[in-house]
Structures are given as C-alpha cells and as structure tokens.
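For this view, one protein chain was removed and the others were kept in their places.
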Amino acid sequence: MTSITSQKTGARRPSHAPLPDGSRKRGGRPWGLPWIMPAFVFVVGLLYYCIIETGYLSTLDWDGTSPTPTSVGLGNYSEILQDPIFWKAIWHTVVFFVVTFTVQTAIGFVFAALLHSKVKLGAVYKVLVFTPVVLAPATMAPVFRQMFAADGQLNWALDHIGLGFLAQPWLAQSSTAMPVIMFITVWQFTGLTFVLYFAAMGQIDPETLEAARTDGASNLRVLVSIVWPGVRGTTVALAMLGVIGALKTFDVPYLVTIGGPNYSTEFLGTYIYRISIPSAHVGYGAALSILLLILALIGAIAVAARANRKDGESSV
Amino acid sequence: MLGSSRIWKRRLPGAAAVFTAAALALAGCAGGGTAETTDKGSADSGSITWWGWTPDSAPAEAYIKAFNQVYPNIKVTYKKLTIDGYDAAIRPALASSVGPDVFDVAPGAANGSVDIYGVNAVDLTPAVEKALGADWKSKLAPIGVSSLTADGKLAGLSIGSNYAGSVWVNQDLFDKYSLKPPTNYDEWKQVCAAFKSHGVKCFVQGAAQTAFNEDTLQAISNNIKPGVWAQALDKKVPWTDPTIVQALTIWKKLFDDGIMQEGALGVQQYPDANNDFMSGKAAMVMMGTWYMQYSTVDGSTAAISGAGVGDPKPFTQLPIAFPDVAGTGNVGSLYGDADFGLAVNKKSKSIAAATTFATWLTTSQAGQQAVADILNDIPALMSVQPNWSSIKLVNAEKQQPALEKLITDAGKSPEPRLATVSADLQTAIGVASTTVAAGQATPEQAAATLQSSAEKIK
Partner (left out) sequence: MFEARRPSTRLLLQLLVTLMIIPYLFPLVVMIQGSLAGKGLGNYEAVFAVGTVGTFFRNSVIVSVSTILIVYVLTMFAAFGFSKLHIRGKEVYFWMILAALTLPEVVLLTPLFATTLSIGVYDTYWAVVLPLAALQIPFAVLLARKFIDGVPDSLFDAARVDGASVFTAFRYIVVPMTRPIAAAIVVLTLIGSWNDYLLPLVLIQDPAKQTITLLPQFFVSQFSNDQTKVLASAVITAIPEIVAYLCLQRLFERGLAAGALK
C-alpha cells in the first residue's frame, strides 16, 4: 500500500502552485490526490482490516471462541442462497427502503421548504423534528411498544377521535408490525433528511427565486422546478445512504419487535446480529456481512449511476 | 480470534499483508496464546476486575465489601455490562490479554454461555475442593455444578439458581374483586373474564420475547405429562410427541379464550409484562423464583416505582402453581438452572486472587448468605437459607410460607430449564410458539417444523 501511495503522490503537482491554465477537459485541473489521501488512508487503514478479517471469517464454520475453526470455503455463501430467512430479509429491505425513503424525503423536503419560509415559531418545529434523531433507539423502543400496544396511547387516541374501529394490537400482527417499524424509522430519521435539505436550500441562489417569482411562478411551481432540482445532490446522497442504511437496519426492528412476529420484521442487520452473537455462528454471520457489503455497494452505485444519467439528460 | 488470525496470516498475499500482518503481530504479542498463565500471582492480594451483566452495581458492591472484610488486600472492580452488550463485549475481551480476571457465565444459550466461553476459563475443581473438602459435591446444588461444567471442567462456580414454572399473582387484586387464584383451566377462564369486566388485565405474557414462552410451554407440557419436555430437549422423544402437540394446542387456547392479554405477541416480558404486573394493571404473570425479591418491602417498592407508579404501594405478591390446564392433576412442576456463575479468565495475571474471590462468593457461608438474603437466587451452598428475621416482607403472614415452600420445592427439582437449549433450538421453539399463537400454523404443523429444525442443529 505504501508503495502505491508514494508512486501516485510522486507524480502529483505541488498543491500550492498556482492553478495552471489550460482546458479542463484535458485534465488541466490541479492534482487532487494529496487532498483526499488523509481521509482515504485514515478510513481504509482503520476499517479495511475489519473487511478483510470478515472476508476470511466468512469461509469458516466457527463459534467465535473455539481454537479449531473448520474451513468451509464458500459453503456459507451457498447455504445463504438457500436460506429462506435471508430472502425474506432482502424482500423486507426492498419494501422498507422504497417506503421509508419516499416518505422521509417528501416530509423532510417539505419541512425544510416550509421552515425556510416565514413561519412563526420556526425554532420549535425545528427542534421537534430534529429531536428524534438524537434519541437512542434503545431507550425509545419500550416507549413505542407501549404506544402501539393493544391498550396503548395510539389506540386510545384513535378511540377518542372516533376511529376506534382502527384500533388493533399493532405489534402483535405480522401484517401491521412492518408498517410500525417503518413509521418509527421515518419518525427517527426525518430530522436528518430535514437538516440536510435545510442546509442544501441555503445554497440556492435567492436571485433565481426572485426572478421566477417576478415572472409570476406560483409557490408550488418554484418548489418543483427550482428548489427540488437545486437540492438534487442531497437527494442522491440521501438515497445512497438510504440504500446502505436499509440493508443495515438493525436497532429499530431488533429492539421493538426482535424481528418478529415470525420473522415478519427480519432484516439483514437483525439477522446478522442474531446469527453472529446469540447463536455464535460467526462464519455464517461474516458471510452475511460480506453479502451485505456487496449488495450495499451495488445499490449505492446503481443510485449514483442513475443520478449521473439524469444529469446527462438534463444538461443538454 | 487470535488463533484464526494466525492461520490467516500465512495466506495473505501482497502488500496488504504487510500492514495487517504487522497489526496482527502486535496484537499477537499483546494477546498471548491460549495457554493458561503459569504465574498465578498472590492468592490474598492484588487488584482484579470482574465483568458481568448481573448482579446490579449495588449488590455487587455489597458482595465486594463483605469480601474485603475477609480479604482486605484484594481490590475488586466490578464492571456491569448490559444484557444485550455482554456477549458483544466479552468475546473480544477474552481473546485479548487485557480481559477481565473474573467474568460471568451462564448455562445454555443465554448470554455468557458457558459452552462458548468455557474454553477461556480456568478449571475451578481444585479450588472448590480446597474450600469445601473432598465431598464438595454434596454441599453444592447439583444443578449449579452440572450446568456450569463444560468439556469435563468446572468452568464456572454457580452463585445460585433460578427456577421457573410458577405463576405470580397480585393477591390484593384477587381480594379486591373477591376472586380466587385459578387452579384449573375453567377457573382461569372465569377469573380472566371477571378481571376483564373490571378493566384489569388477567394474565400477561411477553410472547415476543420467546425465551419466556418456553417457560409457559414447559409448564403446560409438564401438566399434561411430566418430563416429556425435558426428554424432547434431550432428543429422547421427538417434538412431534402428542404431549408437545397438545401443549401447543392448549397454548393456542390461552390466546383464543382471552386468558392471554390482547396483543401478547407484540409484548416483551421485560420491561412490558413486568411493568403491567408491578403497576397493578395485570393480576397474573409467568415468572420464576427470581420474583421472590419483590416480596420484600424495599424490592417491591422500587419495582413498582420503576414501573412508573407515582406513589408506590407494595402489594402482596404470591407464587402459585401453574393451573391444571389439562386436568391431569400433575401440578407444581418447577425447572431451573444455575442463574449465573463466576469464571476465572485463564489469561488473567492474577488467577490466584481471582479464584479466591470467585470461590469466596460462591462457596463461603458469608458470601452465600449475602446472596440468599437478596432473594434473587436460591443459593448454591445448600446449607444456606434466607435469614427471614432480617428480611422485611410486605405480608409476612401469607408470603413467608409460600416462599419457603417455593424454595423447598425448587431444591428438589432436577429438571433443567434453559441450560440445555441451544440458541438455534430456542429460535425454533420461539417460531413454533408464535406461529401457533398467531394462527399461522396448526399445533401439528408447528411441532413438525420444530422437529425438522431441531434435527438440523448440530
């Protein structure tokens, strides 16, 4: 690794030199390698050992402590492909991602736009939508179990606004447990989406907005054709994080429903935990983790590729 | 971990190997081998650390204080980890050279499984022999010894045991509505209907936390035909045995007949079901001997306040036998395990001092009396009984005889609870219990699925 780095850095131009002239297309931009190297070396140096170690463990049948692990080659992987719970978890992840990402993005975006407008008591709303982000799922899980219990506050509220027929034991049924998990996730992460959109909207040129308004564009029109494209970078970043996050989903389903009832809220993250820690199938868990890594990268690259294609179309 | 890393080091190609091999070599130096430390240190002085998910910090400090009266020169530092965090934390710690000197282990698939971490522990047989004499086995509760023995070595010393099989009732609620704790299925159904009419939950079970479903299923199964459940765990009879199928059928009926609270499948035993019982919202709960601690004024006041009650008023909690739901008359079965034990890390630099502490707490009269009086565990040293005159019960007249009977009955029981249940089997039993309860499988189908999963477990 050291040799690669020095080769590359050897070829770089001095970073403090003036920006050279010349067309950008011919690579006239200054060399950026020294700028990214600190972060790269730091992240790769600290975490790649974990990835390599996990990759190695994934070829073992091992309980994590026994002095004699058995090598099984790719056996764990072929077993996973026939594991119905794995496929169930993948399916849950897909549904979960589509729903939570859409809802979170819509709400976070609208919130950010509304709170950039002249709304009274803005700080109060900001704190309320942000607070869930900082609350640890471990402490909130019992609160949610209580809220969604058969005699919980949600059913109580439904009763009192004349929707009593909707009351049900939300977490006890396979059909409603997943929507509850999605609700909690959206509740928890909208604040994040909001904060990022709020920051991104600060980058939109007020003069453009002003010009559009002078041309008689409505609020909705401004939102759709100026603000939304203006924060696309953030949307793409959030989509990539969303894919990775959905695959890693662990806290909420593990703490609220323990993946149940009957695996109806099982995700890759909860499955990996259950397999590697309580069941101590360290090798199988490592193989699941490596598959998770690959799927997450494929998903994130797909999002990025799609975004690039769109960029190409729109920048005619 | 280090063992595997060494195998791996040889295979690594290329430049990456330089970086990682260097890292590993360093880790290897620090970690040492799997061999036991030869220098055991001094037996009555030194400084040791103890990691556990239990007991709480307060009783742990009390134990250590009592210990220091005898061994003032051994400094014990207790680090309490959470139940969820324990396994994640202890595994790498034991693989390193800086792990704890003493650590908690438990039988079966629960956290700190002795089957998994036993390899990291010193064999404590010589230490116990020294403390209690050659006939030490006759002085300790057999269940504690057998369930903490792994690969022929005594990997952990049991602090005490827990038994399940009993149901706890809020006697004050029963009295308030002039009801009697149920003894059979029909009475149970009537009692629950009566409580429901008063807006009180009858029996709560945190069916989402499936380990506790096993307690209830084992109780039902033992009521139908004693011992079949334990035989199934032991692979002597298949899970498709008619007794198990019937147990699952009765389990399902508990849900259909309104004995189980509504929404039980979304509830966890801790904290949800426990809080319902403590706050007086529910009259009955499936809990074991560890619930004895809430018969004391202090224990129950703290628990009730912790359940969110503003002005905690202790109430009379009583253990009753699981109702005779199958109508066979086989009632009162209890099954238990060593609650947790203390193991000595074989890489410890102060094995001798660590052993002194572990042995004192689990085999000395003073150490075990401290354990007994908290009423959390039934002490491992059989000669020790709770010192009733110093324990302040909420309703001594009713509770003391019930608790004494519970302790005596438990002591007689050889039946294991979770000790022989692997994590995979636990998952499979959990699936059976929840699919049946949710109506997604018939008892027969669930039993068949359970059996086929059990066969796949190595």
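Lettered A and B in written order, each chain numbered from 1.
In the analysis below, a residue touches a chain if its C-beta (ideal position, glycine included) is under 8 Å from a C-beta of that chain, and two chains touch if they have at least 3 such contacts.
Nothing here was measured: the structure is a model prediction, and the numbers come from that model.
Interface note: of A:Pro69, A:Pro169 or A:Gly285, the residue touching the hidden chain in the full complex is A:Gly285. Screening A:Leu74, A:Val95, A:Leu114 or A:Ala211 for touch with the missing chain picks out A:Leu114. Interface note for the absent chain: among A:Val127, A:Leu163, A:Ala211 or A:Ala302, the touching residue is A:Val127. Across the interface with the omitted chain, chain A contributes residues 8, 15-19, 21, 24, 27-36, 38-40, 42-44, 46-51, 53-54, 64, 107, 110-120, 123, 125-136, 138-140, 142-144, 146-147, 153, 157, 183, 187, 190, 192, 195-196, 198-206, 209, 213, 219, 222-223, 227, 230, 233-234, 236-237, 240-241, 244, 247-248, 250, 269, 272-273, 276-277, 285-286, 289, 292-293, 296-297, 300-301. The chain not displayed touches chain B at residues 1-2, 5, 22-27, 30-31, 49, 53-57, 77, 79-83, 85, 88-89, 91-93, 95-96, 98, 270-271, 274-275, 290-291, 293, 302-303, 305-310, 312, 376.
In this text, only the chains that are shown with their structure count from here on.
Put simply, chain A touches chain B in their complex at residues 1-4, 45, 48-49, 52-53, 56-57, 60, 62-69, 138, 142, 145-146, 148-151, 169-174, 177, 257-258, 260-263, 274, 277-280. By the touch criterion stated above, chain B contacts chain A in their complex at residues 1, 3-5, 7-8, 12, 15-16, 18-20, 23, 34, 84, 87-88, 91, 94-95, 109, 111, 113, 116-117, 119-120, 201, 207-210, 261-268, 271-272, 423-424, 427, 430-431, 434-435, 438, 440.
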